[in-house]
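Quick one: the structure is below, and I'll ask about it shortly.
A single protein chain has been removed from this complex, and every other one stays in its place.
Letters A and B name the chains as they come in the text, with residue numbers starting at 1 for each one.
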Amino acid sequence: MEIGGLLAYLVSFAIMAGIYAVFTLGLNIQWGYTGLFNIGIAGFFCIGAYTSALITSPKPTGLYAEYVQQILALGLPFPFGLIGAAMASGFIAFLIGIPTLKLSEDYLAIATIGIAESIRLIFNNEQWLANGPQGLAGLPQPLSGLVDPRYYNYIYLLIVIITLVIIYYLIEKAIRSPWGRVLRAIREDEVSAAMSGKNIIKFKMQAFVFGAMVMGIGGALYAHYTKAISPDVFTPLYGTFIIWVMIMAGGSGNNKGAILGAFVVWAIWIGTKFMTSFLPYTFKSRAPYIRFLLIGILLEIILIMRPQGMLGEEKKVSRMA
Amino acid sequence: MAELFVYGIVLGSIISLGAIGLSLVYGILRFANFSHGDLMTLGAYVALFFVTGPLAWLGISDKQLLPFSFSLRIIIAFPLSMAVVALVSIIIDRLIYKKLRDKNSSLVIMAMSALGVSFIVRMAVLIIWGADFRFYRPGVLRPALMLPLGVKMRPDQILILGIVGCLVFILHVFLKKTKMGIAMRATSDNMNLAQITGINIERVIAWTWGIGGALAAAAGILYGIDVQLHPGMGWNFLLPLFAATILGSIGNVYGALLGGLIIGVAQQMSTAFLLPTYKPAVAFLIMIILLLVRPQGIFGGKAKTWK
Partner (left out) sequence: MANTDNSILTVESVTVGYGEADILFGVSMKVEKGQIVSIIGPNGAGKSTLLKTIFGCLRPKSGRIFLKNEDITGLKPDEIVRKGISYVPQVENIFPTLTVIENLEMGAFIRNDDYQPRIEEILELFPVLRKKKNQKAGLLSGGERQMVAMGRALMLDPQIILLDEPSAGLAPKFVSMIFEKIREINSTGVAVILVEQNAKEALQMADHGYVLANGQNVLDDRADKLLANEKVRELYLGG
């Protein structure tokens, strides 16, 4: 592969890894710092992506309008899409949080699975919402007029990196604040934290919503990179599980770990693509399953051998990750 | 409407089998076994393997046994698959969950590893059999519907009810009359005391996985007979399974049975005004309401939480 091609490949790699890093940061707020076992990331991923799509896509005209149904098409610029994605995700998280955050960890986990599945079912079946199973395509890309389409990805990578850095900075600030300390106290020992008079539910809700907003932004970034989304993108596998593998690999309760985990696991994921490209033809169609099998086994190995991930937890808060 | 109810019972009985196994595991091992649905998938496909593989090579007849939709092969494959999945469940425990138990891993880690196992199992099924729908006996038109009492049911479905009934009865006898069965109930009550009493906890755990896996396999096969096989079938059952287990109070086998029936009926009745694909969402909604209003389920007992 000549240098231009290699570079382009690395850029796409970095964009996807960066987008997933946004997700792991969001999950880290919920799980790493507050101990909320959210297995419904795909739900927020989905909401963020679709909201941004609906806000930014132009109204379908002409022949296209015959085939596409969607509830919104505001044609607004990209930043509105991002903000809208964050708001929508956060709002849905708030609604979900009201009944579920008082549940114990395992029930919360099951509830989040249910919510993500329900969200996906709704987007898949309610044609009027966002075109059902066909999804939305032709999503606009920010600043796309600026350069030759061949080099557009460099711009997008920049956008992703800037977003990632801003989010990282915001989270770090929040975590080191008194608010963040309460979160950590809740994760360590909820009973004592409650007894010290803090309104636990309120803090959990704030962390949950904050994390969801970040995930929503991740969804928006994804949508505008791939330019087309449909419900089958936001499956438990691609939309939730792989992010958990990333955060466990990198280290929960550690923002640097979260980002590192995203890049490393995405690299492994791409690596498996290389591995399976050597498979004989008959197995080619099974390649994605083999790759995911390996990711699943990777998670088990991490949980058994190094559950604290590569970087471990940030401070001496050494409760089991 | 009545027909929806009846089919709800059939579906519910399949959910019950899975929920009973899940309830046992949840009650004794105290973590949410997210892989339970995919154990159902595994059971269904292992049976498919036997039906299309060894049993075919052995020349076992594939003649349809009217009035049912299946042949002798499924009858033989059924217990074989249950045994295989029971064994696989125990092996998975030894390989993965036991290691985490011995390290005193948190129950969140254990649930996460179960989630990982569910994906591993599903991927394995996808690798071996691909993503298409399968049937145990392809090309068979579901035989004529019977009309007892004005309600239509397929003979298959009546048999499903019968099989579930039998399995539950056998389990009941096992739990009531055998030493290991009583030990399992004791461990579910109070694992600490069970240890103090000298009960071999690891053996109890192995039996729990064996029974849970076997019942899940049975549920999967029955679903495969009634509807079809597809790799996501177990995952779609996960929410109904958990809803049924929680409804029936965790650790309570008879509760899980009742819970499964209730969830099955509720899901089926919902298709009167919702698309069938929303069925898992219906189970989920029931579960959320339950967790808010009465998390300890119908039969109470400690609301088993992780804390």
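Simple rule for what comes next: contacts are C-beta pairs under 8 Å (C-beta built on N, C-alpha and C of every residue); 3 or more make two chains touch, one makes a residue touch a chain.
All values reported here derive from a predicted model rather than from experimental measurement.
Touched by the hidden chain within the whole complex are the displayed chains B.
Considering the whole complex, the residue from B:His36, B:Arg73, B:Arg154 or B:Arg185 that touches the absent chain is B:Arg185. Touching the chain that is not shown, out of B:Ala2, B:Leu58, B:Cys166 or B:Leu193: B:Leu193 (per the contact rule at the top). Seen across the whole complex, the unshown chain contacts chain B at 179, 182-183, 185-186, 188-190, 192-200, 301.
Everything that follows uses one rule, which is that only the chains that are shown with their structure count from here on.
Taken in their complex, chain A has these residues touching chain B: 37, 39, 99-100, 103-107, 109-111, 113-115, 117-118, 121, 124-125, 190-191, 236-237, 241, 244, 248, 285-286, 289-290, 292-293, 295-297, 299-300, 303-304, 307, 320-321.
For chain B in complex with chain A, the touching residues are 31-32, 34, 96, 99-100, 103-109, 111-113, 115-117, 119-120, 123-124, 126-127, 130, 235, 238-239, 242, 246, 275, 277-278, 280-281, 284, 287-288, 291-292, 295, 305-307.
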